[in-house]
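Now for chain A:
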Amino acid sequence: MKRVVFCGVGALGSNAVVACRNLEARLVLVDFDRVESKNCLSQAFVKPSIGKNKADALKLQLSSFWGVKAESFGVRVDEGNVATLCGSADLVVDAFDNAKSRRVLSAWAKSAGKPLVHAAVSADGTFGLVRWDGRFAADEEPSAGAATCEGGEHLPLIALVASTLARAVQDYVERGARRDSMVALSGVTTTSE
Partner candidate 1 sequence: MDYTKFLGKKEEAVLAYLGGPFAHGKDRRVRVDAPRPSLGFHRFAIEGRVARALAPEESPDLADLPRVRGHHVRGWVTRSSLRDRREHVQDLEPVRVLPAEEPAPLSIVRARRWHSGDLVFESLDFDGDVEETARLRLEKLEPLGEMKGVPASLRLAYGVALTLAVADKLAIPLSVREAAAAGPRIADDGEAAARAFVTAVETRRVEASERARIRAIVEGRRPREPVVARPVRHRDAPTLDNAHLRAEIALDVAHARMLSSRNLGNGNLEVAFEFMGERFTSVVDALSLHVYDSGVCLAGADELVTLESLPGVIREAIETDALVITRR
Partner candidate 2 sequence: MAVLNITYGGLSADYPLDVDYPLTDRDVRRIAVEVVRSGGVRGLPVASLGERAFDDYVVDRFDTVHGGRRIYLRPKVPFG
């Protein structure tokens, strides 16, 4: 069974993981952060998960709600542990919310020859994209620690980007396809095969 490692299970990552629950793959969840009550607005977490580590909480939700087994690592990804966390992956998914971590993943994936797909969303919640490594460059946050689009009003667009990411993961796992997409309020556009 293929291993898919989701790095970052916040807004895009958690919703994409839920949409990948039927996949014939082992889902591995990596996130150091804890679930706050506001995360329940736009992320896939439920109230009882508040206070838990996000990776652990999502693993528990998958198991409790759908009987899906997953692995979780409640750590921050950095140059020192990225190989350990992702080395056995068949596919790495970047759903981080900061450019620094994205670059750590990209650099490692390039050197290790690992397939890596990125998903990202704009601060105003009107636009997102799914792009495979090599055609992706991480955008810096507007300022250090700036709020993500975590208000509930952006959930429909976040869910659309997350679904597009989940479909990209599915297509890769099942057919090896690497499809880039742009997601706007007007719809999803495939930008490369």
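On how the list was made: all candidates are chains of the complex that A comes from, given by their letters.
Definition applied: a contact is a pair of C-beta atoms (placed from the backbone, for glycine too) under 8 Å apart; a residue touches a chain by one contact, two chains touch by 3 or more; residues count from 1.
This one's a predicted model, so the numbers in the text were calculated from it and none came from an experiment.
Peer 1: Here chain A stands alone, and the other chains of its complex are listed as 1 or 2; which of them touches it?
Peer 2: In this complex, the candidate that touches chain A is number 2.
Peer 1: Using the touch definition up top, name the residues of chain A that touch candidate 2 in the complex.
Peer 2: Spelled out, the residues of chain A in touch with candidate 2 are 8, 10-13, 94-99, 119-124, 126-129, 135, 137-142, 146, 148-149, 157, 182, 184-186, 189, 191-192.
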